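Left out: one protein chain. Kept in place: all the others.
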Amino acid sequence: MKFEKEIEVKGHLIDSMILTRIFDKIMDLKGDFEVLEFTIGKEKKAPSYARLLIRGKSKEHLEQLSEEVYREGAVSVAVENVVLEKAQRDMVMPDNFYSSTNNPTFIHKDKWVKVGNMMMDKCIVYDPVKKRAYCKPIRDVKKGDLIVVGEKGVRISPPERPREGVDVFQFMSSSSSSERPTQHIARKVARDIYDTKSKKGKIVVVGGPAIVHTGAAESLAKLIKMGYIDGLLAGNALAVHDIEYALMGTSLGMYVKDGTLAVRGHRNHMQTVNEVFKAGSISNMVKKGVLKKGIMYECVKNNIPYVLAGSLRDDGPIPDCITDVVEAQRRHREILKGADMVLMLCTMLHSIAVGNMLPSNVKVVAVDISQPVVTKLLDRGTWQAIGIVSDVGAFLPMIVNHLEQAK
Amino acid sequence: MKFEKEIEVKGHLIDSMILTRIFDKIMDLKGDFEVLEFTIGKEKKAPSYARLLIRGKSKEHLEQLSEEVYREGAVSVAVENVVLEKAQRDMVMPDNFYSSTNNPTFIHKDKWVKVGNMMMDKCIVYDPVKKRAYCKPIRDVKKGDLIVVGEKGVRISPPERPREGVDVFQFMSSSSSSERPTQHIARKVARDIYDTKSKKGKIVVVGGPAIVHTGAAESLAKLIKMGYIDGLLAGNALAVHDIEYALMGTSLGMYVKDGTLAVRGHRNHMQTVNEVFKAGSISNMVKKGVLKKGIMYECVKNNIPYVLAGSLRDDGPIPDCITDVVEAQRRHREILKGADMVLMLCTMLHSIAVGNMLPSNVKVVAVDISQPVVTKLLDRGTWQAIGIVSDVGAFLPMIVNHLEQAK
Amino acid sequence: MKFEKEIEVKGHLIDSMILTRIFDKIMDLKGDFEVLEFTIGKEKKAPSYARLLIRGKSKEHLEQLSEEVYREGAVSVAVENVVLEKAQRDMVMPDNFYSSTNNPTFIHKDKWVKVGNMMMDKCIVYDPVKKRAYCKPIRDVKKGDLIVVGEKGVRISPPERPREGVDVFQFMSSSSSSERPTQHIARKVARDIYDTKSKKGKIVVVGGPAIVHTGAAESLAKLIKMGYIDGLLAGNALAVHDIEYALMGTSLGMYVKDGTLAVRGHRNHMQTVNEVFKAGSISNMVKKGVLKKGIMYECVKNNIPYVLAGSLRDDGPIPDCITDVVEAQRRHREILKGADMVLMLCTMLHSIAVGNMLPSNVKVVAVDISQPVVTKLLDRGTWQAIGIVSDVGAFLPMIVNHLEQAK
Partner (left out) sequence: MKFEKEIEVKGHLIDSMILTRIFDKIMDLKGDFEVLEFTIGKEKKAPSYARLLIRGKSKEHLEQLSEEVYREGAVSVAVENVVLEKAQRDMVMPDNFYSSTNNPTFIHKDKWVKVGNMMMDKCIVYDPVKKRAYCKPIRDVKKGDLIVVGEKGVRISPPERPREGVDVFQFMSSSSSSERPTQHIARKVARDIYDTKSKKGKIVVVGGPAIVHTGAAESLAKLIKMGYIDGLLAGNALAVHDIEYALMGTSLGMYVKDGTLAVRGHRNHMQTVNEVFKAGSISNMVKKGVLKKGIMYECVKNNIPYVLAGSLRDDGPIPDCITDVVEAQRRHREILKGADMVLMLCTMLHSIAVGNMLPSNVKVVAVDISQPVVTKLLDRGTWQAIGIVSDVGAFLPMIVNHLEQAK
């Protein structure tokens, strides 16, 4: 008996290495294939088409092969509907649940339905009434949810590599490296920010406390004031360091202006935490006129939404900080909805977290002084990110300069 | 009018650089001093004694100077009581609250009282009924708590540098470096673990998921099984990766045994999360016989307490994970109580968090492949930590080998 | 007028992404193409064939396009001979010289001639008498040498990605990462070493002084003694540190055995240098019985050729060290001739240097604790290298253990 199936795939099969990956997967699994039909795009923008017969050693093996090639954008020639299974309990998915990628995804339920709220490593729930599908984190799964199982009837639209245009995403190609012309890259990133805003795009910043330590707090504050930023995702530390700097002029107990050490400078951090508790919240500090500048001030003044997510190492944490991480994730996802560009500035934890929440068509620029951090982010699946190994304390002021001149 | 005060300080003033630091602080603040008396320990273990007159330019300046030198272990010759002030509201400390270090600390309230529950960056609360003092995190401060303000009447016992003995702490001296004889260091660390347990000491492990990725999960599981570990502090990721490896043999979707890729390996991580939700908890998985080996299994089997602290990037997180970070901090502090030694294995976030919770006399060994991570931990005040720049996937098996032979 | 040319290419065009790269190059240069013929390998090991018409905007543009696609393995359908031009002076190549890659290369001079002594970034010289071609470094170019210019008549055989087999090269895929199961990788590398020697293969080690500092000197010495190593390429520092350790038991002035500090330990390094000058050479030290163990000792005893290349930071350097870098490069190339596998152990400078001297079909395993170092090596064109981010002080002993058991 034979275990074989016809699959087909369309698109820039060569440019975007789709066919390469399909062949790879089959060979990795020791499967077999035959190319039944192949028409290559005659010209550079024309899509190609391939029809393959894939062959497994058993029914199970064939299914494994199918599952893997479906992940690369192939579909069965014989169109199949997705299989749906009910969640038996809250927060429990069926065993064979389909685990989502961050690529645009469609499920076939009589017709092709686009999956909404696309995120990595989630399940897909189908709403039979509205005939719509969307991604759901496991903790939001409710008993009775209709959840896609297996890979049948699921089609992914693998990302086409951008081939035209001259933005930083084309410029940098795939890899991160510290050996790049920094000033030029800064110009390109500034241009992308400018263009995104010109088209009414949404830009979200994810930032770590090193923004303040490296002296880039004023630059970020200015970016917000200038109207380039539509949301800020950070932790307790960024807020506390920013407010310490705004209130006392110190960062890690040292006066940034002249480099002298503050008396009992180690206290400034905790005193800042206490000040926020006294006022009750950051926005109260602004209202009372206690907080008059800085990143958080500009967020409050300009009604830019921010989420401060708690972490185990927080001092305080201050009242604004969302101490429950599941709730913080929810709030992050809200702010990220509709984002066109995300700037990740020196924070590995938050960057990876946010990376997982983004569909693959959102532009991501990650700046960190440590190459392994940048590499790790890209490895975790946020492959569309541009990694820039630079010093944010020098890089961010460059961006601001360019944007000021652009005005 | 003169602004001056006599202070005195005892101990290994030279060896432990206490006098150096006092001179430094005064000069940094542009203060003045005169050495009134100085008797040096004639022999190497004899303590020294110094009496200084410090002089400021104003009352305030003198106070600043005092505050700084008190931090280094000096006290006013004229013994003064601490000043206590009531907290006006829950979670709000008085403005001039004393911010604690991680060194042994005493407050003078008619007599010298040792401060309990010593931690960095907390306030000190005095209980007038029990005549006891202890550290309190800001979120635990209650209205009416009597909180130490200013630096008057506070005495710190700065750490003496260990000069005798041949444990890893002497061996490594201060700095972290990748240029050290790894096998020898492993032997020393194993010896320290062995000796600590021989004296009924308490050892806590703080670990990140790289333990599993680098293939050291079995080594850590064995350490637990052998009875060397008294507590495990980790995050959702360590648990999920460990259980994935135990259930499916994969780590990041690759079979560790033979290096082949698992089919739909990316799913294994999420499937593991789902399995824990299905069982309801890790201990249920063990009870039901689903989970039969690994780090978490050995914790459950051997009744080793563990805390899994949530973070923003968690998948799930699984039910065992404490999603509220303030609660997670509380649980961490409980497990760390009475610890003699803490092993920090490839996790920057958790290591810094735990470092802040430890008094300075707890031995800390931190292993990470990245030197900046190790440096950052030491910079954050956990200066008693020994930083080892090595590959935990190779280092931990060495430790286990030595301990097996030691039996 | 039209500027177009037919080219063809054969091989695993899809698997090995050859076609992808050709399309990319044409589009990067804003050229145009049409696929005239494409037959895909019906089964997984069958080669594919493509015939394209490429079109430029001018004669020059077409030439640029041709040059780029030739680099990817394509050839003109109308076979053309290479163009040769005479070097006008010693050490000066013709302006339009062909700059070599590290891939197997052929030039068409009436027939296809394989280029010998393949290395990156060299020119290709044709010997009309022997009808042979080989790579030559610029400093070896002699007046009158017939040097290939332009890209016409040059065919490259781009590397096929290994798809079968289970050695470490398949196991690791492309990227370097610290998140890999160390023990398992060590087993795979040991297996590769064993298999290479079983087939009478040649293994060369390139090593830095961190081998000694991290305590792996004995492991490398043992590898040599066991007969696994056929050549050692290193610098002055490795030799001096190894000999210091052999003579005095110290590394960087610390006794490795018990971690105590040697008296005037800083001197040991310079004293070692003096000892070598006194004896006249390392082999004299062995003959006189002064040097009795270690890496260099085993090289001398087992007649393993070694080259110590000088560098600007050398102390001494010792008489064995070749202080002229051009001469050192020559000697390196001699030792590397015919190598099947090269182990690069914690030395960026030497690793990149050696990487440039190797054809792309030599297996390279690079071990370093720093990920950026490993990444940089791969970026520099030694893309066939497997990068292992680990601690050589722990990794090398593992390898030796496996090889001892294999015997």
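The letters A, B and C name the chains in turn, as written, and every chain counts its residues from 1.
Everything below uses one rule, namely that a residue touches a chain if its C-beta (ideal position, glycine included) is under 8 Å from a C-beta of that chain, and two chains touch if they have at least 3 such contacts.
Quantities reported herein were computed from a predicted structural model and do not represent experimental measurements.
Enquirer: Given the contact definition stated above, which residue among C:Leu29, C:Leu53 or C:Val290 touches the chain not shown here?
Expert: If we include the chain that is not displayed, C:Leu29 is the one touching it.
Enquirer: Tell me which residue among A:Ala210, A:Ala239 or A:Leu403 touches the hidden chain in the full complex.
Expert: Checking each option in A:Ala210, A:Ala239 or A:Leu403, the one touching the absent chain turns out to be A:Ala210.
Enquirer: Using the definition of touch stated at the top, determine which of A:Val205, A:Leu233, A:Cys321 or A:Met398 touches the missing chain.
Expert: A:Met398
Enquirer: From the listed residues A:Pro181, A:Gly227, A:Pro305 or A:Gly338, report the one that touches the chain absent from this view.
Expert: A:Pro181
Enquirer: If you put the missing chain back, which residues of chain C would it touch?
Expert: Touching the missing chain: residues 28-29, 64, 67-68, 71, 91-93, 95, 97, 99, 101, 121, 123, 138-139, 151, 235, 260-261, 263-264, 266-267, 269-271, 273-274, 277-278, 309-317, 323-329, 332, 349-350, 352-353, 356, 370, 372.
Enquirer: Even though one chain is hidden, which residues of chain B still touch it in the full complex?
Expert: Residues 14-15, 17, 19-20, 23-24, 26-27, 32-35, 38, 40-44, 163, 175, 177-178, 371-372, 375, 379 of chain B touch the chain that is not shown.
Enquirer: In the full complex, which residues of chain A touch the absent chain?
Expert: Within chain A, the residues that touch the unshown chain are 166, 170-171, 178-184, 186, 188, 210, 213-216, 251-252, 256-260, 369-370, 389-391, 393-395, 397-398.
Heads up, the rule we're going with is that only the chains that are shown with their structure count from here on.
Enquirer: In terms of CA centres, which chain lies closest to the overall middle?
Expert: Central by C-alpha mean position: chain A.
Enquirer: Taking mean CA positions as centres, which chain lies farthest from chain C?
Expert: B
Enquirer: On C-alpha atoms only, rotate chain B onto chain C and read off the angle in steps of 5 degrees.
Expert: Fitting chain B to chain C on C-alpha positions yields an angle of 180 degrees.
Enquirer: Quick one: chain B and chain C, Cα centre-to-centre, how many Å?
Expert: 45
Enquirer: What is the distance, in whole Å, between the centres of chain A and chain C, each centre taken as the mean of its C-alpha atoms?
Expert: So the centre of chain A lies 37 Å away from the centre of chain C.
Enquirer: Quick one: which residues in chain B touch 2 or more of the other chains?
Expert: 260, 370
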